[in-house]
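Below is one structure; the comments refer to it alone.
Just one protein chain is left out here, and the rest sit where they should.
All chains are identified by letter, namely A, B and C, in their written order; residue positions are counted from 1 within each chain.
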C-alpha cells in the first residue's frame, strides 16, 4: 500500500459522511419528512468511497437506486441531495427526481436510476463520448449483484469490451437483491467470473476494505485511461439496513447479520488508520463531529428551502 | 461413434431435404413467387439435423429467422412450409406468418422468430412447463452467433441454469450476423465460453459434421432429460447464401468462401457414409432424387393452394 | 366502501390486495396449471401490495417461482410456458418495468396470430400502476395509452376489491394474454363486500358505478373514486354525473358508454396518464365515430399533463387528475 495520508483521511471523511447522511435520512424518512422510496447504503461505504477515490473530478459515474453513497463519494453536495430527498426546489433535481434520480452532471454524476441495470449501457455511452471528444475521462459504472442478472449487463459490458471503452464496472455484491438471496439467482461463486463472457479482466475484492477497493479500482482506472479497455470488479459487501426503509429483513439469518457487523467498513478503517498512525481516535472523533455538523446544515438547508411551485412540474420536459 | 444405420440414413435424407428445399426457395423467391424476407440455411444443414436427431418427437425446439432447416429437421412438413412461404391458406400459419414465423406446435416447433434472440427466453418457458407438467421433454433452443450478443441470451440462459431447466442451447456460429463479421462483436475465441457466466457445461463442435453435432447434442439432451440442467453447444458452421436472398455478400473474403465450400456438410457426409459402407453413391443418388420429388410436390401443393381470403386477416387474434 | 347498517347481514369486507389474494388462491387450487412467476413474490415478501401473502407457504417453490432480476427472461418464460400447456401469472412489480420486457409484449405475445391460430396463450401479467406515493417518473406510470396500442393483449383495470377478485379470476381463466393493472392507491383501506361464494366477472363488461343524468364520466382504477367524489359534490348543486367504469380497456364495453352518452349528451373521460396518446383519446374518438349524434357538447379529457411523473408530493398531486379538475371540465360543458 502506498497511499498519501491526505487521501486516506479524505476517504475516512467520505465514509463517515455517507454513514451519517444515510442514518439521518433513515430518521427523517421515519419522521415522514422524506416521501417516496429510499434505499440506504449503510454498510457499503467502503466500496463507493474507494472506487471514487480512484477517479479524477472530470471522470464520470453512473449510479443505482442505492446511490446516495456514490454521489457523496464523487463529491456531491449533501445539502442539495438532502433537499432533493425532501422534495425541495433547491434539491439537485428541483424536487422532480427524488432519491432514485439524483444527478449532478457538473460533477460527472450521471444519475441514480430506478430501473435496475439501466445505468450499464449509459456508462458505455459516456465512455464512448469521452473517447470521441478526445479526453481521457473514465467512467465508473456502479451496479448491484441483482443487476448482473439483467440483459443490460451482458449487452452493455460486451459493447464496452469490443470497443475497449474506458469503463470500470464496480459490482457491489451485497448478497441480496431486495429479499432474494443473490446466490439463488446464479450458479457461480464469484460474479466477477462473468467477465469471462466478454474477455475482460476481473477482480474480486473485500468490498468493506476501502483500501483494497481503492487499489483494485485504481489499477482498472489506469488501464481504462490508457485505452486498455474495461474491467469488472466485484466488491463483496453487505447492506445493513433493509432493501428500503421499512423492510423488516426477516430474510436475513441472525448469524450473517452478526458476522457482517464485525466487518463494519468504518470501524475497521478507523482502527487501521490508528494502527497506521494516520489518525488518532481523537482525530477521527473530530472528523465525525465535523461531519455531524455538515449533516445538520444539510438538513437545515433542506427544511428551510421552499417546495417548488406545482406548475413548475410542467417545465424541463424539453430543452 | 455408435449410431444406428437407419439414423445415419435419416440424417442424410434430412440434410438433403433442407438443401433442396432451400435451393428451391431461392429460385421461387427470385421468380417472385415468395414475398417478404427469406433467410436460407444452405451450408448449415448438419447443425440443425444433428441436433434434432437427438430429440424425441415430443421434445421442443425454438427457432430463429433462419428456421426452415430446423423445421425440416424436427419433422415439419415441407409442403405446408412451402405453402406458408407462398402466403397460402394451407401454409403452416394460413399465410399469416411467412418464413419468419413458421411453427408447428403439434411437432413441438415453437416457432421461427423475426426478433433475433427472442426465442431464448421462450425456450426456458417451454422447459419449465415440461418439468411442471411432469414430463421429461427437452427443449433445443437454436440461436445464432449474433443472438449471443443480446440481453435475452444472458437472462434466458441464466434463468435456465439457476432452475436447471432441460434446455440445450445450440449456438450456430456461421461467422456473420447480417454483414457484420461476428468476431468484430466479441473478444472471445469460442462463443461457448460464455457458458462460464452461467456455470453450465459448454462444448464446441464442428457444426458441419452432422455426427459430431449429433453426439454432442445427445449428451447434452440426456443430461437435460435427467434433470441435470442446460448446456451450451457452439456449432461452427458457415452460411453459403447471403444473409437474405439478394444480398451480394461483398463482405466475405473469397478464400473464406472457398475454404468453406470444401467443408460442405452434405458432400462430406455423403463421402463418409460411402466410406462407412452405409450408403453407396447410388443409394444417395436415389435419396437425392426422391427428395427432389418431394420438393416438387411441396411446390405444387403451394402453387395449387388458394390464398386465404383478405378478411381472414381479422381472425386469430384471440382464442 | 359499504357502510354497515342496522339489520344488515354481516358481510366479508376485503381489501384490494386480499381480494386478489383470494383469487390467486382459488385459481391455483382449482387448476394445477396455474403458477406465479416473478421477483420477490416468495417466502419473504407478499409482493408490492401484499397480494401474494401466504401463497408461498401453501403452494411452495414449485408454483411460486422467484426469478433473478431478469424480466425479459421471466416474461419470455411465461409465454413459452403458456404456449406449452401451463397457465402462468407473470408478476411485474410496476408497469414502468415493462420497458425491459417490451419485445415480449410487442412481438412475442402475438404468437397465436402469427402462427395462424395454432397456439393459445393463457397468460396473465400483473403490474402496479399509478401515482400517489412519490415514487417518481420510473415507478408511477399507468401507460394505458401505450398498452392499448399493443395488439393481442386484453387489459384489466379494476377499481374495487370486488371487481378485482372477479376480474382476476376471469383473467387467469382466459385463454389469451391479459394484463391486470393494480393501482397503488387502491391497496390501502378501501374494502368491498366479498361474497363467500365463488364469482367471476367477465372481461369486457362495464359497470355503472353511479347512475346519473347530466354528464357521463368514464373513469378507471383510482379515478373511479375521484369521479364518485366529484359526483357527490356536484350532486349538491343539482348536477348529476353518471360514472361508468369500463373495468377492461380491451375489450371495451363501448355500448355501455354509448348508452350513457345517449342519455346524458355529455362525456368526460378522466384518466391518470398524460393527455397525448392516452386511452382517453381512444374513448373520445370512438364515441365521436359511433355516437356523434348523441353529443350535445365537446368531449373533455381530464388527464395529466404531457410530462413524466414528478417526484415532490405537491407536483405529483398537481400532475394527477383529481376531483377539481373533473368538476372544472364538467362545468365547461354544462
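Convention: contacts are C-beta pairs under 8 Å (C-beta built on N, C-alpha and C of every residue); 3 or more make two chains touch, one makes a residue touch a chain.
Everything quoted here is computed from the prediction, not taken from an experiment.
Visitor: Among the chains you can see, which ones touch the chain that has been omitted?
Guide: A, B, C
Visitor: Going by the contact rule already stated, which one of A:35, A:67, A:114 or A:146 would touch the omitted chain in the full complex?
Guide: Only one listed residue reaches the unshown chain, and that is A:114.
Visitor: Given that one chain is not shown, which residue among B:14, B:49, B:149 or B:231 touches it?
Guide: Hidden-chain contact among the options goes to B:149.
Visitor: Which listed residue (B:115, B:175 or B:188) would be found touching the missing chain in the intact complex?
Guide: For the chain that is not drawn, the touching residue is B:115.
Visitor: Which residue numbers on chain C touch the omitted chain?
Guide: Given the touch definition above, chain C has residues 96-100, 102-107, 110, 113-114, 136-138, 141, 143, 145-152, 250, 252, 273-274, 276-282, 284-286, 288-289, 292, 297-301, 306-308, 310 touching the missing chain.
Visitor: Determine and list the chain A residues touching the chain excluded from the picture.
Guide: Interface residues of chain A facing the absent chain: 60, 62, 91-97, 101, 103-105, 110-111, 113-115, 118, 120-130, 132-133, 151-152, 155-156, 158-159, 162-163, 315-319.
Visitor: Identify the residues of chain B touching the omitted chain, counting contacts across the whole complex.
Guide: 35-37, 87-88, 93, 95-98, 100-101, 113-117, 146-147, 149-151, 177-180, 184-186, 250-251, 307-314, 316-317
Everything below uses one rule, namely that only the chains that are shown with their structure count from here on.
Visitor: In graph terms, with chains as vertices and touches as edges, which category applies: line, ring, star, complete, or other?
Guide: complete
Visitor: Which interface, named by its two chains, has the most contact pairs?
Guide: Per-pair contact counts point to B-C as the maximum.
Visitor: With centres defined as the mean C-alpha position, give me the chain A-chain C separation in Å.
Guide: Roughly 36 Å, centre to centre.
Visitor: Between chain A and chain B, tell me the centre distance in angstrom, where each centre is the average of that chain's C-alpha atoms.
Guide: The mean C-alpha positions of chain A and chain B differ by 45 Å.
Visitor: Provide the list of chain A residues touching at least two other chains, using ranges where the numbers run on.
Guide: Touching at least two other chains: 149-151, 184-186.
Visitor: For chain C, jot down the residues that touch at least 2 other chains.
Guide: Residues 67-68, 70, 72.
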